[in-house]
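Removed: one protein chain of the complex. Kept in place: all other protein chains.
Showing subunit A:
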Amino acid sequence: MRFVRKGLKAGLVSWLLFLIVWQLVAMNSNPDYFPTPIQTLKGAVELLTDNSLISYVLISFKRVVLGWLLGSLLGIPAGLLIGRFKWLRELVEPYLNFFRFIPALAFITLFILWFGIGEPSKVILIMYATLFIVILNTAAGVVNVEDDKIRSARSLGASERQILIHVIIPAVVPAFFNGVRLAMGNSFMAIVGAEMIAANEGVGYLIWTSRLYSKTDWIFVGLLLLGLMGFAGDQLLRWMGKTTLGRYGIAKETRFGK
């Protein structure tokens, strides 16, 4: 009983159940449409042996990380400024509220036109997908810094510059961290779309081209890879957050904010 409960907590039970259901469904359908877990694993081995699997994963990952980093680096200072200055907030709010409804993917054709078919257009796409989330979260974080904190600092003798560096930025860390985490998720969505439309490599490309060869098992491999990459990226980010930014209140709040 205790073993089961531990497994449930670690997510093992969920995945075991997932595999069982998958197997049952697959056994009752055409393998061309719905491969079994074993067939999928075989597909993965095929892709591993010709080295495409690893290189696709690395390429997609590189695009995501690069674009996401650039977007975050740009979004944090922008968010800080927008949160800090009311006039700036009023100036850019209409843009933010307009552009955030245009999905990153909708820009892919334009970006290819502007930045070429190569890597830049994809990285810029991810940057775009990241930017707004990071700006909005950071700016909201700045606006929500309690007045009492700023007043405390002021009456303890802090200058306006010191308040920004020693009060507002540290207080915004959890909000900004939430932003970059959400943005990471968005980046994966955007990169798959971009790779399906315009790429010769990457996980999105794998999923898209596998249909040409009726390799449903490869599609499954691609989907599982995306889940794994996202999960690994998020875990890595959270671990880094916990170890380096723990004191700012990025705690172990994991599932559904528990």
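The rule is short, and it goes like this: contacts are C-beta pairs under 8 Å (C-beta built on N, C-alpha and C of every residue); 3 or more make two chains touch, one makes a residue touch a chain; residues count from 1.
Quick note on the criterion: contacts and distances are computed from a predicted model.
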Next item on the list: Out of "NitT/TauT family transport system ATP-binding protein", "C-type cytochrome biogenesis protein CcsB", "Ger(X)C family spore germination protein" or "Lysophospholipase L1-like esterase", flag the one the UniProt entry gives for the chain missing from this complex.
Entry: "NitT/TauT family transport system ATP-binding protein"
Notebook entry, point to check: Any idea which of A:65, A:143 or A:158 touches the chain not displayed?
Noted result: A:158
Item checked: Hidden partner chain, touching residue among A:13, A:41, A:96 or A:173 -> A:173
Next item on the list: Identify the residues of subunit A touching the omitted chain, counting contacts across the whole complex.
Entry: 146-149, 151-159, 162, 166-167, 170-171, 173, 247-249
